[in-house]
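The structure that follows is given in the form of structure tokens.
The complex appears here without one of its protein chains, the remainder shown in place.
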Amino acid sequence: MTATPFTLASASLFIIFSALALVPFLFRNQRALITAVFSLTAISSLLSLIAGIWTVRDGITESYIILLGLPDLPFHMRLDSLSGFFLTVIGALGFIVSIYSIGYVRGFIGQRSVTSLVFFYSLLLAGMFMVVLADDAFFFLISWEVMAASSYFLVMFEDERTENRRAAFLYLAIAHVGAIAILLSFGLMAGFATGFEGFNGYTFDAMRKMDIPPSWAAVAFFLAFFGFAAKAGVMPLHVWLPDADSVAPSNAVALMSGVMLKTAIYGILRVTFDLIRVFPWWWGAVVLVFGLMTAVMGILFAILQQDLKRLLAYSSMENIGIILIGTGMAMVFASFNMTALSALALIAALYHTLNHAMFKGLLFMGAGAVHHATRERGMEGMGGLIHRMPWTSALFLIGSVSISALPPFNGFVSEWLTFQAFLLSPALPSPLLNLLIPLGAAILALTAALAATCFVKAFGVTFLGRWRGDHDTPIHEVDGFMKTGMGLAASMCLFLGVLPTFVIDWMDIVPERFLGGKLAASAGEFGWMWLTPISYTRASYSGPVVLLGIIAIVALAYIILHARGTTIHRGPLWDCGFEKITPRMQYTGTAFSMPIRRIFGFLFNVRERIEVDAEHGQRAFPSRIYYSLKIRDRMWNWLYQPVADASFWVARQAGRLQQGRIQMYLIYPFITIIVLLVLLR
Amino acid sequence: MSEIFPYILDGLQIVILLFAAPVFAGWVKTLKCWFQGRTTAGVLQPYRDLTKLFHKDIVLAENASWVFRFTPYAVFGSVVLAGGIIPILSVDLPLSATADIIALISLFTIARFFTALAGMDIGTAFGGMGASREKTIASVAEPAMLMAIFTVSLVCKSTSLSQMVQVIAHGEFILRPSLAFALLAFALIALAETGRVPVDNPATHLELTMIHEGMILEYSGRHLALIEWAGMMKLFLFAALGIAAFFPWGIAAANDSPALFVAALSLILKLTVAGVGLVMIETGLAKMRFFRVPEFLGSAFLFATLGMLSYFMLE
Amino acid sequence: MTIFTLLGVSFIGALVLAFVGDRKFAPEINIVCSFASFVASIVLALQVYQDGPFVAGGKFFFIDAFSVYLVVLTSFVSMTTTIFSKPYMRRERDHGRVGHWGMRFYHAMFQLFIFAMLLCLLTNNVGVLWIAMELATLATVLLVSLYKTPTAIEAAWKYFILCGVGIAQALFGTVLLYFAAEKVLGEGGDALLWTNLSQISGQLEPTVLKLAFVFLMVGYGTKVGLVPLHNWLPDAHAEGPTPISAVLSGLLLNIALYALVRCKVLVDGSLGTHLAGNIMMGFGLLSILVASFSMLRQKDIKRMFSYSSIEHMGIATFAFGLGGPIATFGALLHMLVHSLTKSSIFFTVGHASQMHDTQEMSKIRGLIRGNPLVGWGLMLGVMSIVGMPPFGVFTSEFLILTATMKDAPLMTPFLLLGLGVAFAALLRRVQPMVSGHIPSWQHPLKASHVPVILHMVLVLVIGLYMPNFLSRWFHMAVELLK
Partner (left out) sequence: MSISLAAQINSILAALILLTAFGLLVQRRIYGLLHLFAWQGLFLSISTAVVGFVAEKHHLYISSLITLVLKVIVLPYILHVLIMRLKIHREIETVVNVPITMLIGIALVIFSYSLTSPIRELSTHVTKSTIAVALATVLLGLLMMITRRHAVTQIIGFLSMENGLFFAATSATYGMPLVVELGVGLDILIAAFIFGIFFFHINTAFDSLDVEQMARLKEED
């Protein structure tokens, strides 16, 4: 038989499952376990990566049926350009993180058994592959929940810590409710696809052909959107995200934040553009609004965090928001069937998906490296790591630059595309949207700027300055595997930023297939140099030139200035002549984010307390000052606390039924009989 | 010849930027002295400062990392590159397609990003404070900036600067309220972005008020020179940007020498006027408290939004 | 013939065990008997599978796809339960919670209970069905009170009285059914045979059947444990010995539901409306909601899981009420996977509470580290019971929910609520029990691996790759329940 992308994909699945099967035999020898399983997952991810690239490049669509599941409802699998794209993303990051994990997970040896980590990491990867390959509701949901469950166990990895348990519980609860919502939405669509006389209604193929009345279509869409949003961490369903990502092992988090959230995006795209296909503009508007809210709130939260991984988690929320913004725009344009414009917006969203996978994976791996080296979680205790971990810090810097959307790195390209989409909104026939969408652009701009601030803080406080902790903590650079992983991700960030045209030409098939429109081919001679989504006169950007230009000017300046050698004296800090500056006197992360906190404080529930205990009551001469800061998410008090209280109240009422006296228990059937008889006659 | 010429012109424009920027800065300083009735050091004083700094040795804080040493070059590089993109004399620039206005603004963001990192690198309270404040202001300023720019680009149906100049300068002349609002917003933001009074005071080293100076406190020698120079160029470029976006008349459409001559003259004229305007603002206003700045920029944002709305409503 | 062996084995087993008493080999006899009846049931199943439903013993027995799959399930779960109960009960006795007479009694009554349930499923006579049901109740009443503690006695008394009263209502319903049937079929025994009733259900007098269904619903509903007739269930499960809890929620509830569904088919057939179905949906929904909310505040582990049984019985009842091929398929599947999962959960729960000498969840900790089988068994069991794929419960809930979305979309919010709350309630409690360090008061235990693994593997297989014959079986049953 000839090899097709699908054979590669199924081969990669096979490899992963054989790796899983290997675990029971290897878990006695943990080192071997780590090496074997993670290299296998790396290989399988590589295969999927190739399969994905291949599929999208040639615009292949293959579907197969695996004879598992119910006899009348076997597992349908389908590999088309959309799933191919996401397969690429997952495969790429899966490959990188698997290499990284070999080094990272070894750090646990001697402290605890890593078997469950290894096992569920691979299962999570497999689950994600299956989700994008699934082509019927049943298989999709199975893969979806396998993914959720395995990530739950990953969060539970260090299960003796209560915060892990709490986070894991919250995560799975929200994810499961979301999954039920998705299930219901599929049920609705299956019902309209072909009644419920047989099982064939559950296949996506049937759903593609369904004719569903608009009102029910809206119900189906919003059920699905709710479910996927719960997984993607969209406001206000985001609360699990920071908790889970801050406590889970970093390699797992790199996958979860980097690609698992994206499977939710995949779901939204699949349901919207492939299954339902015809929708009014306001669906897109709703998605857009949620995206904006998520983006800006996410990044504001991120700035206020003191725990590095927590900060990164919130910033993932922001990026999901940005992706949703692109998606929403694409939906709005598509609903007015402006195919070219919606193609632009969709490309922006997809490109950001890819980018975010890369740099967020990189950043989480970096955070993992830092935690691995310092055993320190809060940034306030760190600082000056750039001197001790040069590689990690350099790579982390690349990640920070990329995520702050600075040219010539990749984050910029996708945000630029999103902005272009915004600027094309005047073409929309609806005046309301004309007025509102530019405001959205402004919010996006705010988000981008805040992101830059956030990562100046993250990098500055963690890596720059001087070590704030005690001096004799041994801090060492991480090993080769981890460096390799991060290096790969970093180079991807650069590549995607400098040569976007290749990637966009490659992925142009996706909007072409699902929206019927594609981006204009890049114009001018040296087409690959200029990214011109609409037209040459409309807007253009050239990554290579920016990169080369800056390098050239810097090099020139450097050479000229060093032509006449001036010596460099090292001296103590000047700092306006202040003396005896200790590392504790550096600007802390809390202080750094204080202005933002003051400006946007009304959005949060900030509790700031300063306690002064003074020498015998003379407050003028305090001996010690305590400062405590608590920032809570208002959503807790607005949404989650009430829900919890309500359900416990109901539970108490329900408990009243069971209050012990047998006479009461005898009354219930008595009443029931009487009532039923009265009702029925 | 004709296809080489644009490249030469682009190079020329960068050279102009490099050498005109200090003059412009000097002009502003001189005007200020006149306004405040002081004697001036002359328009060329910035040159002297720069040369002096270039000749000085560098004293580097002992725990400064490579980020600290790389920053001046990064700042310089990004700003100069921006200079090659903004049409100062002519629209027909090969580099102008490199980055449209959004990319241009993020070039300036690169400079700011690395300056802030450098401020935190040496690990002093002032550096961190400066970085924090700088980034805060930037976070509020940039959206407003983009709103102002978007208004213009909506008018011109393009975000590429050359195209904008083309449309406004060489299309038929219309009075647009949207552009008026946008200009107002742009002026306010430009003050913030270039760190002028009332947002920041370039002349102060008073610990608790300095923002930009706080970050570069530890720099010396050529590093400091590069940063100062970049600062001057940034001021110049914002003036040029404002000109290109709002008063592009005179900028050459095609690269024939008379047009370029006219362009040069008009540029000098406009810059002179711009300097006067800037100085009038700086002497007229006092530096405001840091936490008043968001309100200041918020009003800028409001103007920009009004501009956009008026574009949709009135035009 | 197989039928007689099937019933005979368990009945004789009961007698033998009653005489053998608390000898060393009593548990083995118990296991052997259940195994024998399991084999017999397989044979029976094969017969049905080959040549369809048939009547035997002079119309006294009637086996079709619906009943036979429950027969197999019953004998299988009872077999695994006997395997589990061997070490469990032995330890109970060594800790002096059960005396010699208790053990004798336990073994004898266990087999009698199995016999009664099999009779329920095999008989062709509504009256005999009722008798067997009552017999099953009586057999378990004393098992519930086996520990003789005040609470155990209280629980058993409530079980006795409430189920007795309920079942009495069912008898009244049966009388009315007979009354209606003899109009058509003439007097004598034939009027109570499923085989006849199902044929002439169209001609039965609607008004009478309406009345009859009310009493049957309340009667058998009490045994199913539908809210508000459920009050006996948590007490009985929590106070009885764990093997009994396992078979109670694994099997007895199913049997009662089986009876209820049979009656529902008759009644709907005669009314020609969906009335009975709607009533069942109502009860099911109420049970789901009340049970899942009650789970939130439980402290006793077995009590919590008994509420979960109520919830799942509610789901199955709801689905049967909903009707339609997919919902019915889902409901049948749900009965199967629920009883497998729930009994295996009870096995692990039994071990866990023996390891900590308590049923209080706040005292049970660190199971995975303490005894991986028990810990992971409980964790996965709960994952499965809350409807996480790839376990079978997910499959059935998937079918049921999607069918509901089609036929009764307005019900789905309640289902969503119920399932969500149940999920949160269970996970919230189970998570800390399985995770964390081993507490000081935990002592190691030789757990019986086979039943738990066997059940979980089966549930997993059903969820991932349902064998063809099973689904054909279900389809046959669905045809019957049209």
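Think of it as A, B and C in the order they're written, each chain with its own count starting at 1.
Assume contacts are C-beta pairs under 8 Å (C-beta built on N, C-alpha and C of every residue); 3 or more make two chains touch, one makes a residue touch a chain.
These numbers come from a predicted model, not from an experiment.
Participant: Could you tell me which shown chains are touched by the chain that is not displayed?
Facilitator: By the stated touch criterion, the chain not on view contacts A, C.
Participant: Which listed residue (C:S78, C:Q111 or C:S145) would be found touching the missing chain in the intact complex?
Facilitator: C:S145
Participant: Of C:I31, C:C120 or C:A155, which one is in contact with the hidden chain?
Facilitator: Reading the full complex, the residue touching the unseen chain is C:A155.
Participant: Which of these touches the unseen chain: C:V16, C:V43, C:L135 or C:L480?
Facilitator: Once the missing chain is taken into account, the touching residue is C:L135.
Participant: Which residues does chain A use to touch the chain missing from this display?
Facilitator: Those residues of chain A that touch the unshown chain are 652, 654-663, 666-667, 669-670, 673-674, 677, 681.
Participant: Mind listing the chain C residues that contact the chain we can't see here?
Facilitator: Considering the whole complex, chain C reaches the absent chain at 125, 127-128, 130-131, 134-135, 138, 141-142, 145, 148-151, 153-158, 160-161, 164-165, 168-169, 171-172, 174-176, 178-179, 182-183, 187-189, 191-192, 205, 207-208, 211, 234-235, 238-239, 294, 297, 299.
Criterion: only the chains that are shown with their structure count from here on.
Participant: Draw the chains as points, connect those that touch, then say whether the picture is a line, ring, star, complete or other.
Facilitator: If you draw each chain as a dot and join those that touch, you get an open line.
Participant: Report the chain whose CA-based centre is farthest from the CA-based centre of chain A.
Facilitator: The most distant chain relative to chain A turns out to be C.
Participant: Roughly how far is chain B from chain C, centre to centre by C-alpha average, rounded to an integer in Å?
Facilitator: Each chain's C-alpha centroid was found; their separation is 78 Å.
Participant: Roughly how far is chain A from chain B, centre to centre by C-alpha average, rounded to an integer in Å?
Facilitator: Inter-chain centre distance comes to 36 Å.
Participant: Would you please write down the residue numbers of chain B that are in contact with two or more other chains?
Facilitator: none
Participant: Would you mind writing out the residues of chain A in touch with chain C in their complex?
Facilitator: Chain A residues touching chain C: 68-72, 137-138, 141-142, 145-146, 148-149, 156, 159-160, 165, 168-169, 172-173, 176-177, 180-181, 183-184, 186-188, 190-191, 195-199, 202, 219, 647-648, 650-655, 657-658, 662, 664-666, 668-669, 671-673, 676-677, 680-681.
Participant: What residues on chain B touch chain A, complex-wise?
Facilitator: 54-63, 65-67, 73-74, 76-78, 80-81, 84, 95, 97-100, 102-103, 106-107, 109-110, 112-113, 116-117, 120-129, 131-133, 135-136, 138-147, 150, 153-154, 157-160, 163, 205, 207, 217-218, 221-222, 226, 290-291, 294, 301, 304-305, 308-309, 312
Participant: Which of the residues in chain C end up touching chain A in this complex?
Facilitator: 157-158, 161-162, 165-166, 169, 210-211, 214-215, 217-218, 222, 227-229, 231-232, 234, 275, 279, 289-290, 293-294, 296-297, 324-327, 368, 383, 386-390, 394-395, 398, 401-407, 409, 412, 416, 419-421, 423-424, 427-428, 431-432, 435-437, 463-468, 471-472
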